[in-house]
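Only a single protein chain was left out; the remaining protein chains are all shown in position.
After this line comes chain A, so read on.
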């Protein structure tokens, strides 16, 4: 199998927040494209990995960036000693051989780049490769998943209406406190008291979202902080290094956040 390297063999840990597993399963069974929305570090990528494992399909991940061209997705001719050779891009590979193609932070790519996914995400399910003079019909297992962060994306970098409207959307938020502390305890090895405290600390920073912070502390951030504590750092130092300092450069907000976090600690 050409995509064996992309298969996930062990179960990635994922704690369901809501019905997202059912939604994704249903969407996959109909081969409908899925859009995952949510703040950074809330588990979007982990969810896709988990779903790929659960469905037993290979997962090809592409991190979108501003310089990404359509050729980077679809493929291009490369020069070899014997002449030019066509190389499939990640999207073409997934479409040709059957797998889940995950475009992370899709809005980072320019709008004209993302248009190449259009024929794949409607009833046609084909990928025209103009340079290669080929039309790749999507494999039966192929499915496209994209993620984007509505808070992070800027007004000038929004998805086109025509792109948006092709997707089934799943909205991710931070998990409810009990779930989140379970996740932190499981992922960082912190005891449940520490995990609960970290969630309470995160709530302080999330309160500041829109009032000085772009986004509150993510679950990922809490896990990292928990790991710092497990590695022997005192809690205050770990919180400062793991949450306060990365999240903002504004001295007022730093001071306020530090004090508010201190108010959580018994």
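Here is the rule we go by: a contact is a pair of C-beta atoms (placed from the backbone, for glycine too) under 8 Å apart; a residue touches a chain by one contact, two chains touch by 3 or more; residues count from 1.
Here, contacts and distances are computed from a predicted model.
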{"item": "Among \"Putative secreted sugar-binding protein\", \"Cytochrome c oxidase subunit 1\", \"Metapyrocatechase\" or \"VWA domain-containing protein\", UniProt-listed name of the chain not shown", "value": "\"VWA domain-containing protein\""}
{"item": "Chain not shown: contacting residue from A:27, A:170, A:190 or A:208", "value": "A:208"}
{"item": "Contact partner of the left-out chain, one of A:5, A:78 or A:140", "value": "A:78"}
{"item": "Chain not shown, touching residues in chain A", "value": "67, 69, 71, 76-79, 83-84, 151, 154-156, 200, 203-212, 214, 252-253, 255-257, 259-266"}
